[in-house]
Every structure is written in structure tokens, then in C-alpha cells.
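Here is the structure we will look at.
Here the complex is missing one protein chain, while the rest keep their positions.
Coming up: chain A.
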Amino acid sequence: MVSFVMSPMKVMSMSMMVIGTVLSVSSEELVGVWLGMELNLYGFLVVMNPDGHYIPEPCVKYFVVQSTGSILMLGGFVLLMQQFVVSGLMMSVIGTVLKSGISPLHSWVPSTIKNSSWLASGLMLTWQKVAPLVLLSMIMPLSGMWLVIGLMAMIGALGGLNQNSVRVMSAYSSFVHTSWMLLGLTWSSVVFVSYFLVYSMSVGLFFYGCSLMNKLSMSSQLSGAASGMGLLMLMGMPPFLGFLAKVLVFLMTSSSVIVLCIVGSVISLKYYIDFFYSMVMKSLTDKSKSGVKSMWMLVIIMNLMGGVVILVSFL
């Protein structure tokens, strides 16, 4: 259960987190970009610790990684200002890549997420990525982008196969989705934003359902329906919005890296289905009485989603 109490500290840190990202995205100066990210980091470090608890390990990991990334980034900015264009760009790109957890420097993501709370890991996968990704789209050279996208898709798809933790699996699945997002970002920011919204919606739904769940199985109907729904949206199967977002990227892009992204999504289907089966289906057979109701709810939501897709595609 998310221990989410609106203490003044939490309100302040959450708003700092939001304002930091907004500042970073909308800033004209490079220093402003850096400053926004720092604000966002300090806000988020508080959010990572639920009230009354102190979880050192993921906080320290996250802090170390992010501050190292910031050092590199800031150093790169300074070099840029000193007209060392190539080395400055390179350093700042490496810093940003580290901060957003993108492929060559991705390996902190699964272990950090594994030990954080549902809320923190959900935010880490979605909101925390906005500012670095937007910056990356501006400074990253295109050839490097293709490389990164391909690597992300492959690592995300392959790494998730052996996982048995929901959060680690989501970390790997976020790699695949990030590759799609980056592919959208190379073309237009609108595609990126729409994919990002759909992705955060599904991750939010999935993590919300999981956080309601007790240790053994999905006994609560709402949690079963919500997490099943979230997983199905993450899968990107046709009646769901996840599919629409993928189609959008597919239609927009002209690069052949899309093949790697699709292969990655197909391989990642395997672990989504495994999790879906063991989380939703098995709990349905275990508790048939509550299961039937949650199945109905699932079906209804599924149809609503399908309706949304049809509406969107015809408008």
C-alpha cells in the first residue's frame, strides 16, 4: 500500500520535483536546464522516502548516479561555453544519458527500482525521464540516437526475460518503451508527448494496482482489474491505447530502426504475458468468486479503451 500522506514536506518536495522538470524543459539557458534537473533531483529524493521510513539504499544509488550525471553534464556545458564544441557536447550527452538511464549507462535503473516504493519507482520510470529525454533530443547526434535506440530495445527485451520481480520487469519494459519514445522524439515532440502520456498512464495503472495488492495474489478486484489493464496497455495489443501510440510512431518514422523496436516489443510480450498469466489469470482461478467480478470489470474497461481507440482513429 502506498503510504501517501500529504504532509507539508511531501507537498513541497513534490512541487519542487514538478517545478524542476518544468524549469528544465522550458529554460533557454543551459545552466537553467541543469538547475531544473538538480531541483527535480532534490525534490524526488524526499519523495523516495515514504513518511516515517527511511530507505537509504535506492536513495544513495539514485543520488550518486544523478549527481555524477550532473557533474558530467555541467562540465560539458562549461566546455561548450568555452567553445570546445565536440568535447563539450560529448560530455553533456554522456551525462544526460546517464541521468536518463539510457542504454550504455542503463544498469543502475533495475537495481534502483527494485528497492524503491511503488510510487517512487513509478515516478522514476515516467516523470523523471522527461527533462533528460527532452535535453537529449536537442544535443544528441542522430547516428548516436539510432545506436542507442537499437541497444535499448534489445537490452530491454532480453533482460526482462529472466526476471521474477514486477518492478525489475517494468524497468526492462521501460527500456523498450524508451526506445519507442526516442524514435518518436527524433521526428516530432508531439509524438513523443502522446507516447509518453500513454506510457505513463499504463505504468501508473499497473503500479497502482500492484500497490493495492497483498503479498500473495490479487485478491482485491480493483487491483486485479487495474494491474491487468495496465499490463495489457503496456503490451500494446490492438484494442488498447498502447497500440495506438505504437502505430503513431510507426507511421511517423522513416528510419529502419523501427524494426529493432518492433522485435523488442515482440520479445517483451513473452514476459508481459507471463506476468499477466500469473498475476491476473491465476488469481482468477484461485478466487473464482471475486475473480468473476474483476473479470467483468476488466472486460468493460477493455471495451471502453477500444472505443477510445476507434474514436481517436476516426477523428
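Definition applied: contacts are C-beta pairs under 8 Å (C-beta built on N, C-alpha and C of every residue); 3 or more make two chains touch, one makes a residue touch a chain; residues count from 1.
The criterion applied here is as follows: contacts and distances are computed from a predicted model.
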| item | value |
| --- | --- |
| Protein name, per the UniProt record, of whichever chain is missing from view ("S1 motif domain-containing protein", "NADH-ubiquinone oxidoreductase chain 5", "Ribosomal RNA-processing protein 42" or "Dynactin subunit 6") | "NADH-ubiquinone oxidoreductase chain 5" |
| Option from A:Met91, A:Val203, A:Leu248 or A:Val280 whose C-beta touches the chain left out | A:Met91 |
| Which of A:Phe77, A:Trp108 or A:Phe206 contacts the chain that the document leaves out | A:Trp108 |
| Full-complex contact with the absent chain, from A:Met12, A:Met81, A:Leu161 or A:Leu197 | A:Leu161 |
| Residue numbers in chain A that touch the chain omitted from display | 68, 72, 75-76, 79, 84, 86-87, 90-91, 94, 98, 104-105, 107-108, 110-111, 155, 157-162, 267, 270 |
